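Removed from the display is one protein chain of the complex; every other protein chain stays in position.
After this line comes chain A, so read on.
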Amino acid sequence: MAAGVAAWLPFARAAAIGWMPVASAPMPPPPRDKRRGQDGLIILNVSGTRFQTWLNTLERYPDTLLGSTERDFFFHEETNEYFFDRDPDIFRHILNFYRTGKLHYPRHECISAYDEELAFFGIIPEIIGDCCYEEYKDRRRENAERIQDDEENDNNKDMVLPDMSFRETMWRAFENPHTSTMALVFYYVTGFFIAVSVMANVVETVPCGSGPNRAKEVSCGERYALAFFCLDTACVMIFTVEYLLRLIAAPSRYKFVKSVMSIIDVVAIMPYYIGLVMTDNEDVSGAFVTLRVFRVFRIFKFSRHSAGLRILGYTLKSCASELGFLLFSLTMAIIIFATVMFYAEKGSTATKFTSIPAAFWYTIVTMTTLGYGDMVPKTIIGKVFGSICSLSGVLVIALPVPVIVSNFSRIYHQSQRAEKRRAQKKTRLARIHAAKSGGANAYLQYKRNGMLAEAEEEASKHAGQALVCKSNPTFETQHHHLLHCLEKTTNHEFVDEQTYETSCMEVSLAKPSMSRSSSMSSSPHGLSSCCTRRNKRKSFNVPNSNMVAGRRGSIQELSTIQIRERPMSNSRSSLNAKFEETVPLNSEEQSYITAAVISMPTPPVTTPEGGDSSSSHNFLQSNIVRVSAL
């Protein structure tokens, strides 16, 4: 419950008068109001900048520095104010959090400075409002990557991982050429040979001037056939060796064989071997020549060396639907215009528009504004339609460019954003749910303590326990009294989920109803779900119900959901290795999100036994709930 509406609690309580005539049972007595009239101004001096606020505003969040007695450490007697030697600009946002209940992240601030301030003032960053959360997470991730980068650079030279097998080392060397010198050498050598091979293919066809005993010009390939053959052999040998090494080193051979790059590798070296096999057969030599065309696929091997190519390829692949639609609409336009042109030019003599398919060529050339001029309309109507055709062609052809560009940037951010959104949504739902049940459970706990709470408070005061911060008792007890009144009005009681389910189950099994006391002990978890809400929160343990036995104190620091942060190593968005693998990785990776909910103001923890703070800490740890987002 947002502390902002704490101001409306008096209204809610007053409105409860509407229940009174309806109630059949007497109401519980109201809590005693302590600390009335203590709402004074408090001065916070942060490095010279004075902030002032009401005391109540700060007390809304009793588990932070400012809301608890921890601020007394910073009290400055001479000036009668609280002095903090911290950054006043960032403190402004922190103080706004107390006022409005929402924590914002200023974009111009450095992320580490901000994190430090939050940690100092005891505020968990996960409660940053949705408006600023994405930006915050982005910056945080960049920062983490930067730190990781620095660490990697330091460790790079002497990174010795003795527990990696030779095979794994080799695979790593192939995928990340920067890891070792050998890998870098190999990377450059293969790059060089790809370039050489492609150049050889190109130069092969250049006319080299006529030989001394020949009449016509021959291409260089025929003139220096042996040299080119040797060069080709060398390149293919290198490529074959590389392919075999990759095949051996691949962690999953089947996946490797299926991947695009390996198919390109195979297609690049196949023509050579096929040519070796069937050199002397004249019939298939024509086919063999065609096969040599595939040698040009070697140029695609460069995509291992250039991430830009990979991204482009991936963009085109994902824009396939848009491109397909574009192609379809172009085809439609071409057919329409070709038909029109054909019939328009039918009348003129010696026209080149002999058939509609023949007019296709004219339409395409005109629509792409090439205008070769080999086919021109001669009639007036033909010219009119021809001009319409070229005008519409300009519009149609100009369409795909922004689409592809926007797709590119969309893909680029999409992989990051989809995961962020998913993570955020689950966290947010979990947060909301935890907040709700936190409030409800705090009330249930209050009920169990019943009248003991007051007596315990007296006892704790006498014992002088000040270890645990006293939360805002007035607000909480008043709220609990209100809920208590509602219970009395309706003659029904609030219970937690598990108790409800057990009673639900019993109703369906027609057993006698459970007694109240047994309902409070931990109920079995493997209940068949008769309540639909159960299914949604399989791993969400209601903290309260598990710790009732033997513990009289109420709960503090409720509802922190802590989820491990997603491993960052593969999320580099820059254009080196691993781009295409991040996208599928995100869907299958076990990603956990980190989030924590601000703790609710709860009834004060009563620890009459001395030195109990450690046990309460242990309890806090066991209180942490995991919600996994897959």
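Following the convention adopted for this analysis, a residue touches a chain if its C-beta (ideal position, glycine included) is under 8 Å from a C-beta of that chain, and two chains touch if they have at least 3 such contacts; residues count from 1.
By our rule, contacts and distances are computed from a predicted model.
S.K.: Select, from "Alkylglycerone-phosphate synthase", "Probable glutathione S-transferase", "Dynein axonemal intermediate chain 3" or "Kv channel-interacting protein 4", the UniProt-recorded name of the complex's unshown chain.
M.R.: Missing chain, per its UniProt entry: "Kv channel-interacting protein 4".
S.K.: Given the contact definition stated above, which residue among A:344, A:367 or A:430 touches the chain not shown here?
M.R.: If we include the chain that is not displayed, A:344 is the one touching it.
S.K.: Tell me which residue among A:170, A:183, A:235 or A:495 touches the hidden chain in the full complex.
M.R.: A:495
S.K.: Against the chain that's been left off, what residues of chain A make contact? List them.
M.R.: 1-2, 4-27, 29-30, 33, 39, 343-344, 346-347, 379-381, 384-385, 388, 435-437, 439-440, 478-479, 482-483, 485-487, 489-490, 492-497, 499-500, 503-504, 507, 513, 516, 519, 531, 533
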